[in-house]
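Yeah, one chain of the complex is gone here, protein chain that is, but the others are all in their spots.
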Amino acid sequence: MTPPRLSLSGLNALPVDTFVAALGEVFEHAPWVAEAAAATRPHPTVAALHEAMIGAVRAAAPERQQAFIAGHPELGSRVRRADWTDHSKAEQGGLGLDRLSAEEFERFGRLNAAYRAKFGFPFIICVRRHTRDSILAQFARRLDHDAATERERALAEIGLITRLRLVAKVEGPGAPATTGLLSTHVLDLASGRPAAGVKIALYEIGSSARGLIREAVTNADGRTDAALIAGEPLRIGTYELSFEVGEYFRRGPTPILRDAVLRTAPQDEAGRERPHPEERGRSPRVSKGEVAGMPFLNVVPIRFGIAEPEGHYHVPLLATPWSYTTYRGS
Amino acid sequence: MTPPRLSLSGLNALPVDTFVAALGEVFEHAPWVAEAAAATRPHPTVAALHEAMIGAVRAAAPERQQAFIAGHPELGSRVRRADWTDHSKAEQGGLGLDRLSAEEFERFGRLNAAYRAKFGFPFIICVRRHTRDSILAQFARRLDHDAATERERALAEIGLITRLRLVAKVEGPGAPATTGLLSTHVLDLASGRPAAGVKIALYEIGSSARGLIREAVTNADGRTDAALIAGEPLRIGTYELSFEVGEYFRRGPTPILRDAVLRTAPQDEAGRERPHPEERGRSPRVSKGEVAGMPFLNVVPIRFGIAEPEGHYHVPLLATPWSYTTYRGS
Amino acid sequence: MTPPRLSLSGLNALPVDTFVAALGEVFEHAPWVAEAAAATRPHPTVAALHEAMIGAVRAAAPERQQAFIAGHPELGSRVRRADWTDHSKAEQGGLGLDRLSAEEFERFGRLNAAYRAKFGFPFIICVRRHTRDSILAQFARRLDHDAATERERALAEIGLITRLRLVAKVEGPGAPATTGLLSTHVLDLASGRPAAGVKIALYEIGSSARGLIREAVTNADGRTDAALIAGEPLRIGTYELSFEVGEYFRRGPTPILRDAVLRTAPQDEAGRERPHPEERGRSPRVSKGEVAGMPFLNVVPIRFGIAEPEGHYHVPLLATPWSYTTYRGS
Partner (left out) sequence: MTPPRLSLSGLNALPVDTFVAALGEVFEHAPWVAEAAAATRPHPTVAALHEAMIGAVRAAAPERQQAFIAGHPELGSRVRRADWTDHSKAEQGGLGLDRLSAEEFERFGRLNAAYRAKFGFPFIICVRRHTRDSILAQFARRLDHDAATERERALAEIGLITRLRLVAKVEGPGAPATTGLLSTHVLDLASGRPAAGVKIALYEIGSSARGLIREAVTNADGRTDAALIAGEPLRIGTYELSFEVGEYFRRGPTPILRDAVLRTAPQDEAGRERPHPEERGRSPRVSKGEVAGMPFLNVVPIRFGIAEPEGHYHVPLLATPWSYTTYRGS
């Protein structure tokens, strides 16, 4: 699907016009940016190549820079009213810009117009680092800025956008970090081992709705086989992980009895390490009645904010039927 | 509002007919229950009085007992469709039987009919110990019982209903527990002291909706001035406590600086215990940017089930800006 | 044993000489302090009375103040070599000044001499707020001070000493806080209830030894019947609480089965709340082998420092057989 990436060493050796043809579209309608970066080759790292391109934008004459910023498309192109189409679910799920209520759609329109009227160029933001709610929050905040601050901010966002594009296109040493990671881990502190088979769901929590991003089940190590989000920036926003620990504790340790027995094998049995027959059917840790009726903990929601799209968010759950702890781990 | 309660010692001394007049309505349409209890006076405790009355029911001839059970009103009398009236919010809030959707209202009707058809008497449940969801769950489960089990269960529920009525009416030693307690406590583990000024909300979480029960703010000890629920049975169901810890940590320790300084007073200053001037404006524990943007923890939801209406549920929160622990405390 | 305390209102009404006779010894060899405080009666609170007395010291002529400070006895009077006598164990236990090694005894002697040589008055410290280790640490630190700082510090310590004496002697409103509190609470997070019957020991941890202060066993609420330390200042120092949780979990929930069943009573059994026969012998939460051999947690030590003699230190333990949490609570 994705075209093969170009190698940095190959780019360093290309004729100027081929180099510009290869990278000209990284900066919107501005092949002169690639031309400037061609002139300072070789670039030892992908980050250095990107800095050279950004440097060309910052060094450009004011009119050229202004025209460059103004030439960016309006955010609206990715915005859709939820009732327009049966648009397919975005890869990351959540509450995408393609699923706006009529009211939100109008609000985007008004904000775009107000921004352009005040600053003379469109609202530029690296959409892939944001949720719908954080874009709306940014819109409101940035409309309050003065012109110099906002021009600086537009250039910073263009830096983030083009960094993503360049890393997608070029492979080589020293690539800047453009992806984040969201992971979890569930430990059963009542039995001192990973909680296997716990159903997990990840939601984006918007101001007016919640959108499912993905579901997973913990493996024998209490982790999900794949990270909850990886390989792309995390979107700034509020999230909720829900863990079905009630079902896990109701089921009891039976399905992973072997592990349990190994872990609790008495030293006297060192050479045998097999459960005594009467231990095979060992009752679960919580009585049937308690759970069938109404367990203290059933679905545990953990709500947290993501502020660093390129960060690693590890959000573990340490649980018993009567308690839990969560934290930002590493 | 509430009529004054009768004293147990007074009841023990009353003529039989006055005694029966006073307690005759505790057991629905069954003054003979009070008559039987009058005959075995004096009762040393309120619990003993209640046991004597229950004993009379259990000792009654089958036809009389059957008639007694069948004489109970249908649950429907407390059930209302949400659109019927502007019925005032119940004291405990939540998702009361007076706020049913049309669909739920129909469902109650069908269940009532099915129950009566199978058992020949109405579905009896101590409503004050239940939420709407737990009543529906009980309905479904109890319809599966056989007649003997369900007759036993109806008597047990009548025991719970009349225990509440009797304790409301009679004061004296040895009253059975008829009230539960829900409380919380917020500790700031980053600064080692109670978290004051944290906004808390308590919700009932139904299968299809959530209902606010009450709001509170933590005091200087990190507790709420009054228990979240007290003085009545807790209703079996699912609840959520939400804690606005993001706002608390953003605000920082300033409002309770004096406590903070006392707590951290160095031993060298033992006789003065006043902050050094440069400590007065001590910066909050988290940077402005971090919180203004998107704190890791903002509103922390703790979802838990209540299974024991007469239990004490203490649900504390031990929090830092990056972690929290909750548990069933005592 | 203790003589009855005088009432503040009585003191306010006494003739001057009787007042001075009653309070003259609060400030060492300085009845003029009580005389000054007599002249500004009535004092609305015990704290105000103390402040009046301290104020008299601070307002005294330099020579008188100097003589007052110099008139204090040397610390040595309470210091004993451990091998001197079979001196009875102090009430609070720990590593008292009456149990010094020969080396420590010599060190105190050298420090006393050095202090008097530098400042011209004895080292004054409110001994009841300190352990032996914190006194030694204070000695070393205060020897580095200049004369003005140390004169100020001596007055502050005299304030702490006389505050304790005055509160012991006078009862009335507005007494300053002179006592601290050390308490604990053990919760079993595997079963969601207080851990009853856990053996606890409290030690003072000195730089070269540890001294037992007291032992206790948790009651049905997971607390000790009396606070671990109360009614006197906490001594600044390092402490260790040890909790025998291994024995607790090995024993299992049997001894408090009734509570356990009440807590986990299924809603279906609401009217009976008695365990099913097969639940009576419910196995403990950890297998016999695991614990007999070598449990993961056996004796849990919690080591902590006390810096505020008049503070409340609540140090709870939230434990499972495989985890625990502790914190400074409230």
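Letters A, B and C mark the chains as written, and numbering starts fresh at 1 in each.
Simple rule for what comes next: a residue touches a chain if its C-beta (ideal position, glycine included) is under 8 Å from a C-beta of that chain, and two chains touch if they have at least 3 such contacts.
All values derive from a computational prediction rather than experimental measurement.
Q: Give the residue, chosen from C:Q65, C:T162, C:T184 or C:T325, that touches the chain omitted from the document.
A: C:T325
Q: Quick one: say which of A:R110, A:R141 or A:R251 touches the chain that got left out.
A: Of these options, the touching residue for the absent chain is A:R141.
Q: Of the residues A:V33, A:V167, A:L189 or A:I205, I need the one that contacts the missing chain.
A: Reading the full complex, the residue touching the unseen chain is A:L189.
Q: Can you name the residues of chain B that touch the chain not displayed here?
A: 189-192, 263-269, 279, 282-283, 285-290, 292-294, 296, 318, 320-323, 325
Q: Applying the definition given at the start, please give the residues of chain C touching the unseen chain.
A: Touch with the absent chain occurs at residues 134, 236-238, 246, 290, 293-301, 303-307, 320, 322-328.
Q: Could you pull out which residues of chain A are in touch with the chain that's been left out?
A: Against the missing chain, chain A presents residues 126, 129, 134, 138, 141, 153, 155-157, 159-160, 187, 189, 192-194, 221-222, 236, 262-268, 270-272, 307-308, 311, 318, 325, 327-330.
Definition applied: only the chains that are shown with their structure count from here on.
Q: Can you work out the whole-Å distance between the CA centroids of chain B and chain C?
A: For chain B versus chain C, the centre distance works out to 39 Å.
Q: As a quick test, compute the distance in whole Å between the mean CA positions of chain A and chain C.
A: So the centroids are 51 Å from each other.
Q: So which bits of chain B are touching at least two other chains?
A: Chain B, residues with two or more chain partners: 134, 236, 307, 325, 327-328.
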